[in-house]
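Only a single protein chain was left out; the remaining protein chains are all shown in position.
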Amino acid sequence: MAGRKIRAGVLGASGYTGADLVRLAAGHGALEITQLTANAHAGKSMAEVFPHLGRLDLPRLVKVGEADWDDVDVVFCGLPHGTTQEIISSLPGTMRIVDMSADFRLRDPAVYAQWYGHEHRAVALQGDAVYGLSEHYREEIASARLVACPGCYPTATLLLLLPLVGAGIIVSDGLIIDAKSGVSGAGRGLRENTLFCEAGEGLSPYAVAAHRHAPEIEQELTRGAGRDVTVSFTPHLIPMSRGELITAYASLEGGACAGDVRKILAERYAGEPFVRVLDEGQAPRTQMVRGSNFCDLAVFEDRIDGRVILFSALDNLVKGSSGQALQNMNIMFGLEETMDLGQQPLFP
Amino acid sequence: MAGRKIRAGVLGASGYTGADLVRLAAGHGALEITQLTANAHAGKSMAEVFPHLGRLDLPRLVKVGEADWDDVDVVFCGLPHGTTQEIISSLPGTMRIVDMSADFRLRDPAVYAQWYGHEHRAVALQGDAVYGLSEHYREEIASARLVACPGCYPTATLLLLLPLVGAGIIVSDGLIIDAKSGVSGAGRGLRENTLFCEAGEGLSPYAVAAHRHAPEIEQELTRGAGRDVTVSFTPHLIPMSRGELITAYASLEGGACAGDVRKILAERYAGEPFVRVLDEGQAPRTQMVRGSNFCDLAVFEDRIDGRVILFSALDNLVKGSSGQALQNMNIMFGLEETMDLGQQPLFP
Amino acid sequence: MAGRKIRAGVLGASGYTGADLVRLAAGHGALEITQLTANAHAGKSMAEVFPHLGRLDLPRLVKVGEADWDDVDVVFCGLPHGTTQEIISSLPGTMRIVDMSADFRLRDPAVYAQWYGHEHRAVALQGDAVYGLSEHYREEIASARLVACPGCYPTATLLLLLPLVGAGIIVSDGLIIDAKSGVSGAGRGLRENTLFCEAGEGLSPYAVAAHRHAPEIEQELTRGAGRDVTVSFTPHLIPMSRGELITAYASLEGGACAGDVRKILAERYAGEPFVRVLDEGQAPRTQMVRGSNFCDLAVFEDRIDGRVILFSALDNLVKGSSGQALQNMNIMFGLEETMDLGQQPLFP
Partner (left out) sequence: MAGRKIRAGVLGASGYTGADLVRLAAGHGALEITQLTANAHAGKSMAEVFPHLGRLDLPRLVKVGEADWDDVDVVFCGLPHGTTQEIISSLPGTMRIVDMSADFRLRDPAVYAQWYGHEHRAVALQGDAVYGLSEHYREEIASARLVACPGCYPTATLLLLLPLVGAGIIVSDGLIIDAKSGVSGAGRGLRENTLFCEAGEGLSPYAVAAHRHAPEIEQELTRGAGRDVTVSFTPHLIPMSRGELITAYASLEGGACAGDVRKILAERYAGEPFVRVLDEGQAPRTQMVRGSNFCDLAVFEDRIDGRVILFSALDNLVKGSSGQALQNMNIMFGLEETMDLGQQPLFP
């Protein structure tokens, strides 16, 4: 890799996730963006679709079929779920892939088919895919060809709960995950419920007990706990563009207390540059991670004996998507893991 | 009462709760506002403090000590917690009182002292006070001299859970209440965390496991369940002015299912004008109750066997405060309970 | 009309304007809603389309062609521009019409064709139409069959400027109108620029020097001034759902000062229930008219000699549309003009 930059393609650059990836990748010293694809917007410049990026020197948007893969070392996929698997199957085998879609997150094809409504169309590739939760699968990511970045909710939830089910300090049965997300998680597509007048000045649950991130969370918690885990997962749409908060409710094992739980998290993430475990009594605010790759964790004692209240906050478009994607790319290419991901949160 | 209007005083008219009470009371056909008190704003007209009410013909704001109680049949108290009890003690015994503060909600003086940090200063009056959850204490309210209107969170929570613990269809142990409120709940006082730049574009939990509405909820659930109930209660500050959503997580008793739960709520509130039990699959949105006295309830089956996810949405300043206060006044004075509370929600 | 209610139909009840009309009309003591039409949503109940109105007893939505006109005394049209004229042409001649669309606002068919891109398809009806600025065309409205309610921007602008150009106190040349509107003005249709993530946390001008409300404003100011008036008109999209503010910049005639201007407005609107002229030094806030039929006006002296800064604030969906429509209906049917329009603003 010496001497020249890693050439990156972005599939689906016309969505919010794609644009945020471009924003960060364009400022990454080891990357050069060589291909950008879009569907409806093919033929346009990125500046036409996202004027905030108007000063960047970027290739024009082309259809996927017109992209020049000889010019690409790593491809970031921000495509809608379902379309990714076929396109990725057709890519040259030498190319490394950081997938931000949901297509390769579920390891079990049957679970995929159940939740996504069709058979997986690239089952062979699923075997290669590594689940891209950077702080927990670092070694596998380093050598993976295909990294399936976690969904935003699973990222926040698993960074919080994986060390705890792994340590056996919380009961893995009956975990309650009350999730809150900003509107950007729904993407730039036109939907009535994401109009300003519909999503503004109010909040509502959605996809109650039916969100596709639930089986993804369960897959990883099951792996971490060493036993089947089913979670209660209820997302809510919050009138803000970016940001995500997980409030999790759990029973403690044995005589453990909130301080023990905090200690496990603090030790687990002591050396991690992007995970901040807050001090006792400090509650996270999504405002404090906006635009950054941080994930803030906090632990409080519940008033019900033997229970604990847990929080996790991140920016759904950064640590929940494009930032984690770049972090994984850094790992995959042997770069400093934090390289050019050091933007501090934008507050206010 | 025939022939003349009920003369109403509002204590603490310069806060959001007081102003919303004035907004509704001024349009109430049986009421005449004769006294308005404020502290720092005494001497001003209401129009100076709340220009939106500038066209109403209202008395000037005076200090509590300067109010003319001979001119008042019913007093609405929107005072800060703690100050109410002394003032109410000093009011003529013939006057009826609708208290929107927290001072008379807790029946046990010891619990009050524990949560509010000082001994109750009007213990005798506490015996008289009726807990003003209109749909559940209608008869007691009708004959009460002093009605203690529930807090906004307890109103939403109890309308949802009281019929269920009463029916024994949910387990009263281990109830999880994840609450979300707009910023108006914090009042008009100057606090850093309610500045636009602090509360906007993000969300955060606050008073985790330490909010004063928890013992109030427990008091009533304990009464309804006939056994001691301790709840997990976690409020979150949401970037919107009005609106409140309760997401509650409960275990079902015996072989009950979500449909059974919904049926109990639907039957319990069938004749209630202000409680709407949503159909299966329909999720509440606080946008749909904004500015109205409605409370919307919904029930969903959880993915964890034997559990249920419950929702309650209302406008914290209306059904959660001033609207319920007027509803109680209607009951107390033998008026139609819905009188002049029929404003439809303001959406968008 | 004695003995029975006025039967009202609403064309285009599935848009924000239509829904707000229904909200107000349903609470109007002299009205009974008998017909509701919609296009894509035909066949649904209003509660399905707008859950906030779920407790109202309303007819189902039907296609325009399926409406029963025998059952209607007055029709409110909230249809998209262009479609209204043909439908209205086909209505029984005895029916009175309150049109909230733009189709009959412009008196000159050539101006209509120029700004709307096609010939007017009901030129004959244009002659009948009265411009429904209630406070200025009250008498014509009373006897009109067809009232064309002004656009939201023209309503705010003309209430502010018409008395002033009429009195000759401001120069009618070179009027600058800087307009700011909430997002609901764009309707419920799906457009990228009204998504929460696009319209939130920022503002932008749109339709610069090309907005269709400009010729409408000019038509009326020309009439009021008795000479041709061309205005500079620049609307901006503001991150709020409801509300509209006009900031107008004008030169004063002769030796007039801001106080003279304020006096003219104050005298002109002294008896008007819905227009509030603010005192010297008081600036309007759209928050103070939200949800109400008020329009707040204010006048400030400019630092440039001989110039004045003028403000007008209203709720674009109420005084700027549905509220004014009902006010006109009240006038047309000889009812009290303020009947059931007295809802105070909803603040906060």
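Each chain gets a letter, A, B and C, in the order it is written, and its residues are counted from 1.
Everything that follows uses one rule, which is that a residue touches a chain if its C-beta (ideal position, glycine included) is under 8 Å from a C-beta of that chain, and two chains touch if they have at least 3 such contacts.
Keep in mind that what you see is a predicted model, and the values were worked out from it rather than measured.
Across A:I6, A:A19, A:I33 or A:I88, the single residue that touches the chain missing here is A:A19. When you scan C:A110, C:V123 or C:V208 for touch with the missing chain, the hit is C:V208. For subunit B, the residues in touch with the chain missing from this view are 16, 183-184, 188, 190-192, 194-201, 239-241. Even with one chain removed from view, subunit A keeps its contact list with that chain: residues 16, 19, 23, 26-27, 50-56, 184, 200-201, 241-242, 273, 276, 282, 285, 287-292, 294, 342-348. Hidden from this view is one chain, which touches subunit C at 174, 176, 178, 180, 197-198, 200-206, 208-209, 214, 230-234, 236, 238-243, 245, 247, 249, 283-288, 290, 300-305, 307, 309, 311, 313, 348.
Operating definition for what follows: only the chains that are shown with their structure count from here on.
Copies subunit A and subunit C of the same chain sequence form an interface built mainly from equivalent positions, shared numbers / all numbers used being over half. In terms of their C-alpha centroids, the spacing between subunit A and subunit B amounts to 39 Å.
Centroids of subunit B and subunit C (each the mean of its C-alpha atoms) stand 36 Å apart.
Subunit A and subunit C have Cα centroids separated by 46 Å. In subunit C, the positions touching at least two other chains are 16, 184, 200-201, 241.
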